[in-house]
Structure formats: structure tokens, C-alpha cells
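Every protein chain but one is kept in place in this view of the complex.
And then chain A:
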Amino acid sequence: MTYSLTPDTNSARPQRVRFLRSLRRHPLGALALGLLLLLAAGAILADLLAPYDPTATDLGNSLSGPTGSHLLGTDALGRDLLSRLLFGARVSLTGTAQAVATVIAVGVPIGLLAGYLGGWVDRVAGGIIDVLLAVPGIVMLLVIVAIFGNNESVAMIALGVLGAPGMARVVRGSTIAVRNELYIKAARVSGLTTRHVLVNHVLPRVSGPIVVRASLFAGVALLVETGLGFLGFGAQPPDPSWGNMVADASQFVAIAPWMLVPSGATIALSILSFGLLGDAIRDSTAGRARGADRVRRKVAGDAKEPAATPAQPATETPDDSDALLRVRGLTVSVPAATGQADIISDVTLEIRAGETVGLVGESGCGKSMTGRAILGLLPQPVAVTGGRILFDGQDITKLGPRQLQRLRGAQIALISQEPVASLDPVFTVGHQLKEVLLRHQPGSRREIARAAVALLRDVNLREPERVMRSYPHQLSGGMAQRVAIAMALAGRPRLLVADEPTTALDVTVQAEILGLLRRLQRQTGMAVLIISHDWGVIADVCERAYVMYAGQVVEQAPVLDLFDGPRHPYSAGLLGCMPGRAARGDLLPAIGGRVPQPGSWPTGCHFSPRCPIARDDCTRDPVALNETAAGHASRCLYPLLVDEKVFSHDAR
């Protein structure tokens, strides 16, 4: 049992050290902490530091701005503002500290118990929290001041109680997250008391959020403290507090507006510092990443060197193909710490009108990015950095946003992996479908409505009227995918990109959707590009297929040829996982090793580290795609022979 308890015996310390160390990476946070410490020191040492007695009047020098003898000026009685600020800090910061101490003392235990014990404790605590959160804070404090007299400590402690629910909520959330971790469970099972587990094991783990919340609350407390001071509660004249200094200044706004500056700036800077400090600690304890950043980090996080220059597109040969879509030497990259990392490198493929083509590979091989590039919909920092995408002779990579928009839906459409997520949750299916239809064909409201129902009927949805009135979350995955297909068809596209159209669906529904796609393809004569990791899907509907590995097309062939005699060791390995039972994930059972991340592709053949028949020259130069038979090409220096087996449990 001891082994599982070791990590936390000293986890409190590393955590604390981490706060301080992490502040180094947040200069603003460090600055804020420094400023707060300085203010606290000023308050403590006010007797030594203050140039004057804070209540000493000097009527000859009243309402002066900053001068040599009064650095921050004086008030109406000629009292030195700097001295008053220093002494006032005692009142204001003490009040803040009292409130923060209370918020921790009350909020943390409630949150810990509610989160750790759950059940009725959690519900009761939740009820109390909700009640307190609905109470107007300052008014409640005034009640307390009115009843208990003008006692600042009582008011600030009450403020802490009112702020406790917020703290409790944060602690509860973090505790629930920690509760089920292995060593906490172990500690619990080993018979330690709840109290011991909470104090010694859970508390250190949730201290990060507590410190963040306390820091942010300190800002609020100071705001309230100065507010009460401004209203004339708390420290009474002639004793200074930051709040009553603002009140003093308010009497002379017309003749001495400067007086507002020292107190206001000090209050604002202090509140700002508490806020910045809290943010800095939060950022460093929970590395938050969002949006584009996440994509960039995920894709290029470990790009160590500029990606190897892709093999020169071997396609500058005159291009007389009449295919509907011709992708030529497409390279897609993401900016990385060192230049850029390629996600897709030198992809060439084509789809003829009315043809159904597959694009197969493991997740992360670049097949989805290829699909999105064809629609001109690459996510933000990702961009096409080489090659062309010719649709009907027009280079998509050169189109502006307007032209792309006109192309999408009307010429090229997309259906994606998560059917429910691909529908806007706040509008009904009918609303969304009609919007798409209206976009692509003019018509009266009735015509559009009728067309919508007809479309839904086309994709085999029973009760189309009811579906029209439904919201996406009311649909099953299969129904939602039919709706998504209907929307994709609304503009009568000539090419449909179907990105893992059945992955998220049940097996029986998968077959129905594939059947539907096949029928629609026949009826409309549109071309379909099916992107999948599932050979079963490819075998079911495609005529030809491209196999992608680590950003490259490694093999292309008619589906039957590919299944009968893969000429690339990777395809052979991938086919070893048939029939369609391959687990979703990076690891192929038949092939050792993992798909290399973009940016860390090997020079030479991308597959060489995992290839059982790799030789020395495989790693030397980029390997080109070579035709092995008519319509069959393999990016391998030593393409397999028909029926050659390279993987021991080749299950064909």
C-alpha cells in the first residue's frame, strides 16, 4: 500500500514551489505579486515609512497637488496623502485578509466534504450554496453593519461567508476530479480516516484552484472594503482607509480632482494585481490551450526540425486527364516553432465524374485534412503550401472566400463523422434544411418546404414532417446522418466528400447509410470520395482506393486489385486487420510501432521504421509513387509481389 501513498506525502511542497517557479514564466503575475508584497510591507512599516502623521493637519498646505514635501499632495486639512495611503493600507488590507481567511475557512471544508462524500452532503451543501449565491452581497453586508454597528471585522468576515459558496463550488469540482484517482482510492481503502485523507491527500491536490479563487476573491473583497469605506463605514475620520480617502476626495472633485488619483490608483492597482496573480497561477497550474493554439500544439508540438523536403511533385507532366477532381502534389503544412511542419506531403489523386473513390488510412495520416483541403476548409493555421487542387479545371487553392463559398454545397459537399454535432443544436432540422435549400435554389416558402420534405424522403426518413420539426439532439445518430446527407445533397453537388460517414454509427445503421450513399450516387451521378479507416466500407462502395500513410499516398489501385494483391507493405499490413474489426486507434495489430507525427517523419520512406522488409536505401531519399501495373501504383522501392506475405498473421 505504501507505494501508492508515496506521491502525495510531499506533494504539497512541489505544488507550492511550482506556483512560485511558474510565476517566473508569467512576468505580469510576478509583477503583481511584487506589488502586493510591497503594499503589505508599506502597511506594516507605515510607522517608519510615512513622512507624516496621517492625521496631522497642515492647513497652510491644504489641497496641494504633488510637491517636494508632499509627494502625493495633501487633502483639505493639509494631511499628507502618501502617509494616509500607507496607514490606510493597514485597514484595507487587513479587511481584505479577514474576508479571504473566512472564505477559505468556510468554503474549503464545505467544498471538500461535498465533493468527497457526495450523496446527501453534496445535495445539502449545493442547496446552501445556491441560496447564498442568490443573495445581494453589499445590501446584506449593510444589514450586518446596521445591526452589529460599525465594525469592519464583522462586515469583512460576513463578506467571506457570502463569498464562501463560490469557493465551495470550485473546491467541490476539483475534489470530485481527484476523488477517483488511484492513490486517493488506495488511501481510502487502506482504512485512513476521512479527515486524514482529505487533509493530507486531497487538500494538497486541490490547493491550486483554491489559491486561484482566493486571489480573485481578494480583489472582490478589496473592492467591497473600499466601497464600504467610501460609504462611511469602517475606519472613521480622522483615521484613513483607502475607501474614506476616496470619499474625502469626492468632496473636492470640483477644485482638487488630483486628490482622486492616489487612492483610486492604489485601489485599482491592488485589485488588478490580485486578478493578474490569480490568472497567472491558473495559467501555470492548468495549461489552458484554446482554438488555434491547440491545433498548432497538437500537430506541431514535437516538430524537431524542418520537415524533410517533399519529393518534387512528379506531376509537372502535361495534365490531360479529364477527371472531375485532380489533386496534384498537394502539400499542407502548419506553422511550427521551426518554420513549418507538413501534415500532407505531395498527395496526388483524382476522381472522375460519377466515380466512387476511397481514401484509407489510420487516424492522423492526413486523410481528413486532404478532404478539408478539397473543400477549402482547412482549420486556421493550417494552409496549403504546395500543389494544386483542380476541380473541373479550376484551382481551388487559388479561389477567394467568396468563390469558395459559391463552390461549397453547390459543387462539392461534405458529410462528416459526427452527424449530430454537424447540425446546429438550436435550430430545427427543417429550419436548417430550408436555409441550405434557399441558398442553392430560389423558390417560394412553400416550394422550399416541399423540397425539404422531398429531400428527407429521399434519404429514407420516415415521417419527414416530424423530423423537420425536431431538434438535432432529438435524432438518433443514423437519422442525423441522413439529415446531414440530405443537406449535403440540397445543392446537387457533383462531388461528395464523405469523411468517415459511418464510424460513429451502429453496425446495422452503417450498412443502411452505405446503401443509401450507393443508391444516391447512382441516382444523381455525383462522384463520391469516401474517407475511412475501415476497409469494409471501402470494399462495400468504392471502385478505386488510395491508401495514405504519414501524409502521403502510398498506394493506389482499383479496390479489387488492392485487396487481392497490395503492392505496398503498409497496405498489406493494414489489410491484415480485416475484416473491418480493426480497433479505432493508432496501433495496428499487425504492424509494430506507431504512426510518426507530422514533423517527425523519417527522411526517405515514411514507413521505413515499421516496415519489415526495409533496407538501407529506404531511408536515404524520398520515395516516389511508381506504377506497378496499369492503374496500380505503390510508393515503395521494393513493391510486394502478388501473394507475397510480409506479416506473419496476414489474415486474408
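The rule we apply is simple: contacts are C-beta pairs under 8 Å (C-beta built on N, C-alpha and C of every residue); 3 or more make two chains touch, one makes a residue touch a chain; residues count from 1.
Convention: contacts and distances are computed from a predicted model.
K.L.:
Of the options "Protein-methionine-sulfoxide reductase catalytic subunit MsrP", "Protein NrdI", "NADH-quinone oxidoreductase subunit F" or "ABC transporter permease", which is the UniProt protein name for the chain that has been left out of view?
P.N.:
The missing chain's protein name, per its UniProt entry, is "ABC transporter permease".
K.L.:
Sort through A:A97, A:L192, A:L231 or A:A539 and give me the one touching the missing partner chain.
P.N.:
Selected residue, touching the omitted chain: A:L231.
K.L.:
Would you indicate which residue among A:P51, A:G127, A:G525 or A:P612 is in contact with the undisplayed chain?
P.N.:
Candidates A:P51, A:G127, A:G525 or A:P612; residue touching the omitted chain: A:G127.
K.L.:
Per the definition of touch given earlier, which of A:Q474, A:T524, A:Q597 or A:T619 contacts the omitted chain?
P.N.:
Only one of A:Q474, A:T524, A:Q597 or A:T619 touches the chain omitted from view, namely A:Q474.
K.L.:
Looking at the whole complex, which of A:V91, A:V202, A:L277 or A:L414 touches the chain that is not displayed?
P.N.:
A:L414
K.L.:
Kindly note down the residues of chain A that lie in touch with the hidden chain.
P.N.:
127, 130-131, 134-140, 142-149, 219, 223, 226-227, 230-233, 246, 249-250, 253-254, 257, 260, 263-264, 267-269, 271-272, 275, 290-291, 375, 377, 401, 405-410, 413-414, 416, 418, 421-427, 435-436, 439-440, 471, 473-474, 484, 487-488, 490-491
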